[in-house]
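Excerpt of the complex: some chains, original placement.
Labels run A, B, C and D following the written order; every chain starts at residue 1.
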Amino acid sequence: MVLARVRGTVVSTHKPSSMEGLKLLLLEKVDPVTMKGKGDFVVGVDSVGANAGEIVFFVTGSSARMTETTKGKPSDATIIAIVDAIEKDGALTYEKARPE
Amino acid sequence: MVLARVRGTVVSTHKPSSMEGLKLLLLEKVDPVTMKGKGDFVVGVDSVGANAGEIVFFVTGSSARMTETTKGKPSDATIIAIVDAIEKDGALTYEKARPE
Amino acid sequence: MVLARVRGTVVSTHKPSSMEGLKLLLLEKVDPVTMKGKGDFVVGVDSVGANAGEIVFFVTGSSARMTETTKGKPSDATIIAIVDAIEKDGALTYEKARPE
Amino acid sequence: MVLARVRGTVVSTHKPSSMEGLKLLLLEKVDPVTMKGKGDFVVGVDSVGANAGEIVFFVTGSSARMTETTKGKPSDATIIAIVDAIEKDGALTYEKARPE
């Protein structure tokens, strides 16, 4: 799975009926050491209610169809997790801000 | 899914009968921040009636066969959406021109 | 699908019986603007009778098995079209020479 | 399959129920000659009980679902082996330390 930050949305009215109602997010891959964006973007289908700015990971290939949201649908990149924390070599490189 | 601009068409008379009648488009991947082409091209099967110059996204892998147009056909890149708008960090980086 | 030029052949006597009789071609990916080779090579199974020097496109992944030639066979790159012409931004970047 | 070192963990409470209980590890791809990390990270599902610091290899694509742990689950990168040794050109480039 690939770590990414939700950067925005992609709007399309002209698509197959099987894609209707799916939320399409603009994702930028991130480096998990610096948490900086890599300038490499994909369009992902959201299956977890991710919001702009959040760190997520998405799954590619046929496994992108292995969620309730995307079963039988033409997705090759599906967001399956909102990330709470990334730990590398015993230290946190990322921790999600908690709502106050 | 991958954002791209329709740059032209690819013509082939010598192909399997299962590919007959499919529209084959020349796609150039685009950067969604600058909307410039990346010089990276693929041949995609059109399932949405995309036209030259339009921004689309295409789906890869086995999911490229998950449309009415490409079911059971040897496509690994199928255009499944014409993009109306791309929003990044709260601002539009792309908005499709409306017909007057 | 990926545009490539047929550059030669790959010979192997030591392979599974399911691969017997398949024509294995050496393909070099090409840039569709300049039509120059990219120095990036793959071995493809031919399903259309392609010849050395011709521009083709091949299909990857599980879709590479979606031809009569490769059904159930371990191919991840199958040539499915000999290209006649490539049109980009209204002009031809490639046109196949016709036999006189 | 791809060689990598386990560098840490990725924590997510917000994910599909099918992913509950799976251990998500932060993997850095390694060069098997120098055994140095490549700065290229993925999130992998652990199916073998790998620990931080260990060299493993993971399997991608639909084959990532071909383990007891990941059957029918949306994984595109599953750790399927802890590496004991890598031999290249007759010499070991890596040998796992044995517990004393």
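To be clear about the criterion, a contact is a pair of C-beta atoms (placed from the backbone, for glycine too) under 8 Å apart; a residue touches a chain by one contact, two chains touch by 3 or more.
Remember, it's a predicted structure, so these values are computed and weren't measured experimentally.
A.B. asks: Total copies in the complex, given 4 are shown here: how many?
C.D. replies: Total copy number for the complex in this file: 5.
The working rule: only the chains that are shown with their structure count from here on.
A.B. asks: Would you mind pulling out the distance in Å between where the CA atoms of chain C average out and where those of chain D do?
C.D. replies: Each chain's C-alpha centroid was found; their separation is 34 Å.
A.B. asks: Roughly how far is chain B from chain C, centre to centre by C-alpha average, rounded to an integer in Å?
C.D. replies: The separation of the two C-alpha centroids amounts to 21 Å.
A.B. asks: Give the residues of chain C that touch two or more other chains, as numbers and ranges in rising order.
C.D. replies: Where chain C meets two or more other chains at a single residue, that happens at 62.
A.B. asks: Taking the touch rule as given, give the residues of chain B at its contact with chain A in the complex, in rising order.
C.D. replies: Against chain A, the touching part of chain B is residues 1-3, 31-33, 47-49, 57, 59-64, 66-68, 78, 80-90, 93.
A.B. asks: What residues of chain A sit close enough to touch chain B in their complex?
C.D. replies: Touch list, chain A to chain B: 7-16, 18-19, 24, 26, 39, 41-44, 52, 60-62, 64-65, 72-77.
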